[in-house]
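Heads up, one of the protein chains got dropped from this complex, but the rest are sitting where they should.
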Amino acid sequence: MMPVSAFRIFFQTGAWMILAFLVLPLLVVIPVSLTDTSYIGLPKEHLSMQHYVNYFSDTEWLHATWSSIWIGLVVASCAAVLGTAFAIGCWFLSDRASAIARWILITPILVPPVVQSLGFYRFWVQLGLIDTSLGVILAHTLLALPYVSISVFAALVNLDRNIPRAARSLGASVWQTVLAVVVPAAKPGILTGFVFAFIVSFDEIVGVLFITVRRVTTLPKKIWEGIQDNIDPTIAAVATLLVLLTLLITAITALRRTS
Amino acid sequence: MTDTTDFEAKRDIADIAVERYKQGRLTRRGFIAAMGALGILPALGSKVSAQANEIVVVNWGGTAKDVLEEVLAETYTAETGVPVVIDGSGPSAGKIRAMVESGAVVWDLCDSGAGSAIILEQQGITQPIDYSIVDKSKVLEGTAYNNGVGNYIYSYVLATNPKMLGGNVPQNWADVWNTKDFPGMRTFRKSVRGMLESATMAQGIAPEEVYSVLNTEDGIAAAIAKFRELRENIIVWGSGSDSQNLFLQEEVAIGNIWSTRAHLLKDQMDEGSFQVSFNGGVMAPGIWVVPKDNPAGTEEVMKFIAHAQKPELQVKWLELLGSGPINPAAAPMVPEELARWNPTSPENLATQILYNDEWYAKHQVAAEEMYVDALIN
Partner (left out) sequence: MGRLNEKVSYWMLVAPALTIMIVFYILPVLGIWEIAFTEPTTGVDNFVKMAESSAVKTSFVLTFRVAAITTLGCLLLGYIVAYSISNFANKFTPLMLALVILPFWVSVLIRSFSWIVLLGRSGLVNDTLRDTGIIDSPLRLMHNEFGVLIAMIHVMLPFAILPMMTNMRGISDAYVKAARGLGASEWTAFWNVYFPQTIPGVMSGALLVFVLSLGFYVTPALLGGGRVLMISEYITYQIQEFLNWGLGSALSVGLLVATALVLLIASRFINLRSALLERK
């Protein structure tokens, strides 16, 4: 057993302090959401649920939340299907052309959000997609595709190329091989990709600001307008719900993994 | 096509109403206007189909639409039997132009701005106002054009928080630039509109001289230099609600903001912690314009404009939205407690100047560039 050295103390306490910096600011929304005042601040006299009541009784907030959820699910499904097919195709090909295709598919990660949103805006105007759910779904699917293709491809790295080859030589068609052999192997990657795609869509703000006007409102847009227009503690309530939900899901997955 | 109308100010008036009543939706700022001005129009304008004997009035939506409906439309219909339909889809100059050029005009009367009114007039898109029906004397001097007439007024004003300043409140723009006696943060708009004027007055230039000074390059440079000097004490507001928040959150104690936002803040802030001075304010008018070949015919629309000039109706506007009556005769009818918040009360008129659209048409683009540079460089 080595004595605890200064080196160790430096890194370990440092790491915990930095993790506190990373996580604690997320939690400040909790007390603020319980404030009894009508402005952002800590509770003055007593805790109040009024801002949660406000959220759950405000049709605009609920509508925006629902929009974000269903758009996110549609986006995740579309991106998961398209991205999985893409990654599997590229995995089989594994040549120079498919590598270029993979680079093309991840450009949305590298292009600044404002720039791509300008592009969307101009094109969507021509297509008549401005302020439509379809327009948002299409844009978000494009933004989510890189994540699906990366995670599916990562899952396939461990798949032995001889297995599909064997299936083929036993007479299975290309499609049968893909469905019966490759897709099951890619499953963890597809699932991760699906979750990523949902989150990308659920959190996306800059594109939505450009391509929607008033008919389509998502949760981030509502939060954005709330922050800009009137900082009222309802946002803190929404933020708290989202943070707690995240904590819960993280905890559940962590427990599952350990058990 | 340059469009010097301040769309955001208009939309802001709509937004304010939203806050008032907590209903209706805000429009995404800038974008409808952008589409119109770019000439990229999705479906033309509104779904309102114009029938004979009805007037379609277009403004910028939100609950300003409801107020317009309640204050002007219903009273007009009650009086004349002519139905009035309000469309809140935002009559940008580009949209009006596209509509007239396409020959499918469905709008009768549009809430535009001075800049757009002048451009539309030059391009032959709008009709002359019939001043035998509309009374020229019932609008503020300088807001009666050939093809457009004043509708309401909002001002850029000096807003302060006396409580934060310990009662030591700036009285004029020169004081605002005096950070020694009046420390703390100020807020100015993220655009030169209504801002360069205050920086010019801060140099001791008389209000009536402001635009002639700003018409010289030196004049602009001097105003910009004033902002450069003050920038460490500046937080910028982008939208009207931004400016409101900065005061509510006590991020600033001094600012140049819209009188319509001040109208809201006076009710939201604690007693004695908000105050406005119209000293050195800049008044910007909303302007009615009538598209060529409007479906309801010229005469009917002129009658409606004349109806809207009634002072008692304009006072209602002030009460509900904070936009000031364009008709000087309305001032005496304003309830006493609101008088000092009225941009067009005689006392406030005496200390303000009128927003000069011609100047903006000529110099705004260059000035904006220098303004940004002064604030961030």
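We just call them A and B in the order they show up, numbering each chain from 1.
Here, a contact is a pair of C-beta atoms (placed from the backbone, for glycine too) under 8 Å apart; a residue touches a chain by one contact, two chains touch by 3 or more.
Nothing here was measured: the structure is a model prediction, and the numbers come from that model.
The residue touching the chain not shown here, chosen from A:L34, A:I130, A:L145 or A:A167, is A:L145. When the missing chain is restored to the complex, the residue among A:I69, A:A101, A:L159 or A:A172 that touches it is A:A101. Within the complete assembly, A:L93 is the residue of A:M49, A:L93 or A:A166 that touches the hidden chain. With the whole complex as reference, residues 3, 8, 29-31, 33-34, 37-38, 185, 190-191, 231, 234-238, 249-251, 365, 368-370, 372-373, 375-377 of subunit B touch the missing chain.
Seen from subunit A, the chain kept out of the figure touches residues 5, 7-8, 11-12, 14-16, 18-19, 21-23, 25-26, 28-29, 32, 40-42, 82-83, 85-86, 88-90, 92-93, 98, 101-116, 118-120, 122-123, 138, 141-142, 145, 149-151, 153-154, 157, 174-175, 178, 199, 202-203, 205-206, 220, 223-224, 227-228, 231, 235-236, 239, 242-243, 246-247, 249-250, 254, 258.
One rule holds in what follows: only the chains that are shown with their structure count from here on.
The geometric centre of subunit A is 41 Å away from that of subunit B, both derived from CA atoms. Contact residues on subunit B toward subunit A in their complex (touch as defined above): 15, 19, 25-28, 31-32, 35, 40, 42, 238-239, 241-242, 244-245, 248-249. Those residues of subunit A that touch subunit B in the complex are listed here as 39-40, 60, 125-126, 128, 130, 209-210, 212-214, 217, 225, 228-231.
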